[in-house]
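Starting off with a structure, shown below.
Note that this complex is displayed minus one protein chain, with the remaining chains in position.
Should a chain be cited, it is by its letter among A and B, assigned in written order, with residues numbered from 1 in that chain.
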Amino acid sequence: MSVRAITPDYHGDFKDTEDKYHGQRLLGLSWDHNGLYTNPFCIPVAPDMPFAALADQVIPKLFGPHPDFSGIDWSKVTWYRGATAFTPDRAKTLDENGIKHKALIRFALPSPGPFARSLGVAA
Amino acid sequence: MSATEELKPVKKLNLKENYSLLTRGLGWEPTYHTKAAVYPMMAFEGIKIHDWDKWEDPFRLTMDAYWKYQGEKERKLYAIIDAFQQNNGQFQVTDARYVQALKVFINGVTELEYLSHRGFCILSREFEGVGPRIAAQMQSIDELRHAQTQIHAISQYNKYFTGMSCFPYQFDHAWYLSIPKSFFEDAVSSGPFEFITAISFAFEYVLTNLVFMPWMSGAAFNGDMATVSFGFSAQSDEARHMTLGIEVIKFLLEQDPDNLPIVQRWIDKWFWRGYRLLTLLAAMMDYMLPKRVMSWSEAWEIYFEQNGGALFVDLARYGVRMPKYWEVTVKEKGLVSHQLWSTFYQLRHAVAFPVWLPSDDEMDWMSAKYPDTFDKYFRPKYTYWKELEAAGTPYIVDTLPVLCQTCQWPTLFAEPDDPMQTCHRESVYKGETFHFCSDGCKDIFDYEPEKYVHAWMPVQQILQGNCFLPGVDPTAPDFNPLVEALKYMGIKPGIDGGDFATCQDARNWEEWTKRAASMYEAMATPPVATAAE
Partner (left out) sequence: MTDTVAPEQLVFIALQANSDTISIIEAIMADNPRAVLNEYPAMVKIDAPGRLVIKRETIEEALGRSYDLREIQLNLISLGGSVDESEDEFILEWKRV
C-alpha cells in the first residue's frame, strides 16, 4: 500500500525530523481520563533532561492547575510510552528512558480523582 | 446556401440532443500526438475507462441556459445584498456572537470555494472525455462565483467588525485554518479521479448538505439575509455538482470492475477527511448560532444517516459499501461539537475569533438536544469554567496541542466507546512517530505515508521556530516562538481571539446598536439615558 503519483517513486520530505528542533525534540504529554484538558500537550524538551525533571517540574507546570493533581499518589501511577506501559527510571534521561523524538507519554491513575469524577469520568 | 434553404425552419432540438451536441460534438481525435500524451494524467491512479461516451449527463444544462440562469441568480442575490447593505443589515442580526461565525466562515470556508475553482479548472483540462470536461468547466466557474459572492456579502460586515480583513492571509497562516486548507490541498494534489471522487462525491454529495441547509437556514433564522442568500445561491449550483458526484461514481464503477477497490478506498478516505473537517461546522451550529434551527446531532441524523444511508443502499448494486468508520461518526454525534468548543475555549487566546461559555439558557437547549451526553460530560466542565471566570481566575491553556498528522486537528476526539478518554493513535514510519486523532485518520496516513510526512503541521512549524514576521530574529535570546507565531498568523492579541465579553466587537456592538452583544446576557454597559435638553 503506497501513494500513487505521477512522479515515479514519489516521496515527500520529512518535515518534522529531530534535526530541525535545534537540539531539542518533541514530546507529547497526556493524562488519561483527567476530564479537564481537551487534548494532549506538545512541548520541546532536551533529550538529556532527567526523567525526574520532567516529572517534578514540567508535568506540574502543565497539569498542576487540575484540582486532582496535588492528590496524585505517584507510586500508583501507570506510565505509558505510546500504547505500551513502562516504568520510567527517574535518574536516567528521557532518551535513556526510550523517550525518542515525538513520543507521547501518558500517565493513568488507578481510579479517577474526585474532580475528574465530578466532570463525568466514570469511577 | 440558397435563399429558400435559409428560410426553411430549423428543427428545434430537444434537451438531450442539444446537450449531446455540446458535450460530444466538441471533442476531436488527436492526429499528431497520442491520447496518452494529450491527457497525461488519466492513467497513473489505476482507473480504467473504456468508453467516455457512456458518461451520462444528469442535468442537461446547455451553455445558453447556464449563462441565463446563473445571470438571473446573480441579479437576485445582488439585489438582496444591496438591500442588506442599504439597511445596515449587519446590525439587524441577532447579536455580535453570530458575527463571529461569519468570521470563521470567511477565514476558513470561502477559500475552499476558491481552491475548488482551481481544482475543477485543472480537471476541465485533464479529463479525456468531453462530457466531464464541460461539467468541470461549469463547476469551476460556479466555484469562483461562490468565492466572490461570499467575499462581497461579508465585506459589509468587514466595515464594522474585526478579524475579516485579511482572510486569504489568515487562511494560509493561522494554525487551525490549516485544517480546511490541508483538506483541499490534499485533494488538489492527488489526481483527477481521486479529486472528483473526493470533492464531488464524498464532500459535496454526502456532506455539504450539512453546511448549506441547516447552517444557512440558521443564518436566515438569525436575521442574516445576505448570508442565507449567498448560501442558497451557491447551493443551487451545488445541487448540480452533487449530481455530478454521483454520476462520477456510477461511471467509474460501470467502466471496469477493477475500479471498485480504488473508488471504495477514496470514498472511505474522503468521507472521513470531510467528516473531520465538518467538526468546525458542528461547533458553529451548536455554539455560534444564537438562535438555533437544529442541533449538529439532528442534522447528522437527517443528512448523513437518513439521506446518506439511502444513497449507499442505492450504490450497493455496484458493490460499494458505506464509508469505513461511519459507525464512529454516529457514536460521536453527541460529542464532537462540545469537544471542539471546549478546545477553542481552552485555546481562545490563540484563535482569531473570541470565544465564550454558553449561557444557562443555551446549556438547557443542549441538555434537551443531547440528553445522553451534555449534562454528563460537558455541563460540569462549563460550570467549573464559569466559576473560575467569576472568581477572576479564568481557565486558560497556553501549551500547544499534539496534532493529528492527517486531519491536523489537535487530537481532541475521544475513544469512540469512552467519551472521557482522548483517542491516541500512532504509527511509526521509517523510524519517525506520527500521531492521529482516530483510526480513520491513522488508516489514511498508513496507506500513503509518503504524502503525509510532508504535511505542514502548524505546531511543529512554530516549535521549529519557522513562524515569525520579517524583521524578527529567531536566534535572538528573547525570541519567543509562541508570541511571534501569533503575529505571524495575523492574530492580534486583545483584538482577535480571547474572551467575547471584553472583545472589541462586543463593545462596539453595544455602543452602536444599544443592544446586548449576546442576546442571552445583559448589556456589559447599560445605555445611559441622556437628559432632556
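The rule is simple: a residue touches a chain if its C-beta (ideal position, glycine included) is under 8 Å from a C-beta of that chain, and two chains touch if they have at least 3 such contacts.
Keep in mind that what you see is a predicted model, and the values were worked out from it rather than measured.
Every visible chain touched by the undisplayed chain in the complete complex is listed here: B. Touching the missing chain, out of B:E72, B:D361 or B:D418, is residue B:E72.
Screening B:N107, B:Q170 or B:N209 for touch with the missing chain picks out B:N209.
Between the chain not shown and the residues B:I199, B:M242 or B:I444, the one that touches is B:M242. Of the options B:A43, B:A83 or B:A310, the residue whose C-beta touches the omitted chain is B:A310. Touching the missing chain, out of B:F221, B:W365 or B:Y395, is residue B:F221.
Residues 14-16, 58-61, 65, 69, 72-73, 76, 209, 212-214, 216-218, 220-221, 228, 232, 235-236, 238-240, 242-243, 246, 293, 306-307, 309-311, 313-314, 317 of chain B touch the missing chain (whole complex, contact as defined above).
Convention: only the chains that are shown with their structure count from here on.
Those residues of chain B that touch chain A in the shared complex are 40-41, 44-46, 191, 339, 342-343, 346, 376-378, 380-381, 384, 395, 397, 399-403, 410-412, 419-422, 424, 426, 430, 432-435, 446-457, 459-460, 463-465.
On the side of chain A, the complex with chain B involves touching residues 1-6, 10-17, 20-22, 24, 26, 28, 30, 32-33, 35-44, 62, 65, 82-83, 100-104, 106, 116, 118-122.
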